[in-house]
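Moving on, here comes chain A:
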Amino acid sequence: MARTITIDPITRLEGHGKIEIFLDDAGGVEDCYFQIPELRGFERFVVGRPIEELPRIVTRICGVCPASHHMAGAKAVDGCFGGQIAPLAVKLRDMYYQAHYIHSHIAHFYALAAPDFICGPDADPSVRNILGVVAKVGLEIGGEVIRARSKAQRIQQILGGKTTHLVWCIPGGVSKGLKREELDEIRPLCDQLFEFTQFSLGLFKKVILENPEYVEMILKGPYTLDVQNMGLVDENNAPNFYDGTVRVVDFEGRELYRYRPAEYMDFVAEHVEPWTYLKFPYLKKRGWKGFVEGIDSSLYCATPLSRLNVADRMATPAAQEAFQEMFSTLGGKPCKALMAQHWARLVEMVQNAETLQKYCADPGITGDEFRVIPDRITGEGIGIVEAMRGTLTHHYTCDKKGICTSANLIVGTTNNNAPIHMVTKKAARSLIRPGVEPTSGILNRIEMAFRAFDPCFSCATHSLPGQMPLEVRIHKGGEVRWIFKRP
Partner candidate 1 sequence: MGECRIGVYICNCGTNIAKVVDCDAVARAAQALSGVVVARSYKYTCSTPGQETIVKDIRELGLDRVVVAACSPRMHEPTFRRALQTAGINPYFLEMANIREQCSWVHSDPRAATEKAVDLMRAAVRRVVWHEPLEKRYVDMCHTTLVLGGGIAGLTAALELAEADKPVVLVEKQDHLGGNVARVDLTAPYLDSARDMLRDRVEQVRKHPMIQVLLESELEALEGYVGNFKAHIRTKEGPFDTPAGAVVVCTGYQEFDASRIEHYGYGRLPNVITSFELEQMLRQGRVLTREGKPPRCVALIHCVGSRSPEYHPYCSRVCCMTALKYGHEIKSNLPRCYVYDLYIDMHAFGKGCEDFYRRTSEMKTMFLMYEKGDLPRIEPAGDGDGCGMLIRIHEKLSGEEIEVPADLVVLMVGMEPREDAARVARLVNISQDKDGWFIESHPKLDPVATTTEGIFIAGACQAPKGIPGSVAQAQAASARILAKLAHEKIEVDAVFAEVNDDLCSGCRICNELCPYTAIEYDTARKRSHVISAMCKACGCCVAACPSGAIKGRHFTDRQITAQIEGVLEWASSQG
Partner candidate 2 sequence: MAGKKLQIALYWGSACGGCDVAVLDTDEFILEVAALADIRLWPIAADGKYADVEAMADGELDLTLFNGAVRNSENEHIAKLLRRKSKLLVAFGSCAHMGGIPGLANQVTREEIFERAYLNNPSIEAGNVTIPSPRTRVNGRELVIPQLYRRVYKLDDVVPVDYYVPGCPPAPDQVKTVIQAIAAGALPQKGSVVGASERAVCDDCARIKKEKKVKRFFRPWEIRQDPELCLLEQGILCAGSVTRSGCGVRCPNSGMPCRGCYGPGPNVRDQGAKLLSAVASIVDSRDPEEIDRILDGIPDFMNYAYRFGLPASLLQRRFR
């Protein structure tokens, strides 16, 4: 008898989501949909606001990666002021951003992902969480993890005055500089964080790589996709999180595109489906081809793994080591095993920690020239940063008085919407067998598919629609598949 399994809400991610699995009469998976039930209104309601206020408003798109939106917004706003900015401010923003990465990666790896590995995918749901993890690894390690994250937060606090929803970036720079005594407090924290990244890599090897079942699950299993990769790189093609050019590489390692932020509209476009509020970005030059894998698919991932896939090397020595070890273990680069995201995250963290140490050693970092006062308004800016959850694009325009006239956002997780939808279906297909009643463990393994992306649907749902009294036609391959009207 045909029925539906609903996983609602999907959990251990940022934001709202729901999975609908349609079973056929035999009880096999006929179809599966990954749906996003909510959206908010940022692109529209920032219009009319003073442009310099946007970085303070868009942080509320996501409370887990507010700095990503703050920085992308700040860069877009700098653009609206003709790109005038104090060089020191660029360093300080980048420094802050490294600490922000570490906080977010720790939160995801230990609080959101680790329960599946450390407690086990089939563990009792009520203990399958950070507290369960602490119970498993013991208070000492648990405390260590918690303190490490709070150190990353502390560094942001000192630099920008506020962690979640910082208010620090203003046109031309930042609102406060870094005092010498503040730097003295930060320095040891950075060293300790570096130590912690090494500890985390060790833990990953111990808990996951030494567990054949997990290695099997990572390398084979349903958790692989043949789609392309996107990420931000510096001039040496090493990952750069705050700045750089966008590089797109196919899953066989060939560079497809390389573009500067200002060109994003030529390379990315968004497709809309009626059954989810979240849009589906794709490679514009290839056009929308539907939810299909393959070497000429127009779909791509923008994730920690994709970032390492598009990179030729890491920017810092210890990170470079970890990078090489990871790909050799996983059988070469690029890697399609989505579960390797978790490892990639730890590798990125190493570069973050090393970059922090680099800035601590920079004598100029405590200077006073952290701001220039803009002398002109040019009216348009595009800012791209690499959010933890994918390439993040903010595009603003404003009038002569500096009042926002339009905004467009392509958010980290949104890039991965199609891959998440596809891998979830893939996982459901392979894990739910006809006649076998799916356990909560099975369903959790399906959730693990999207969890690998560390998706943030708070971010993705930045735009907020409502009912439109219009007739909607869904076209597929030129012919109208179905028509419906709103009641």
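If you want to know what made the cut, all candidates are chains of the complex that A comes from, given by their letters.
Heads up, the rule we're going with is that contacts are C-beta pairs under 8 Å (C-beta built on N, C-alpha and C of every residue); 3 or more make two chains touch, one makes a residue touch a chain; residues count from 1.
Predicted model, so just to flag it, every value in this text is computed and none were measured.
Participant: Using the contact rule from the top, which of the candidates 1 or 2 touches chain A in this complex?
Facilitator: The answer is candidate 2.
Participant: Contact residues on chain A for candidate 2 in the complex?
Facilitator: 4, 7-9, 11-16, 18, 20, 22, 31, 33, 35-41, 43-50, 52-53, 56-57, 59-64, 66, 81, 107, 111-112, 125-126, 128-131, 134, 139, 142-143, 146-147, 149-150, 153, 160-168, 170-172, 175-176, 264-265, 268-277, 279, 281, 288, 371, 373-374, 395, 401-403, 408, 410, 444, 456, 458, 463-468, 470, 472-474, 482, 484, 486
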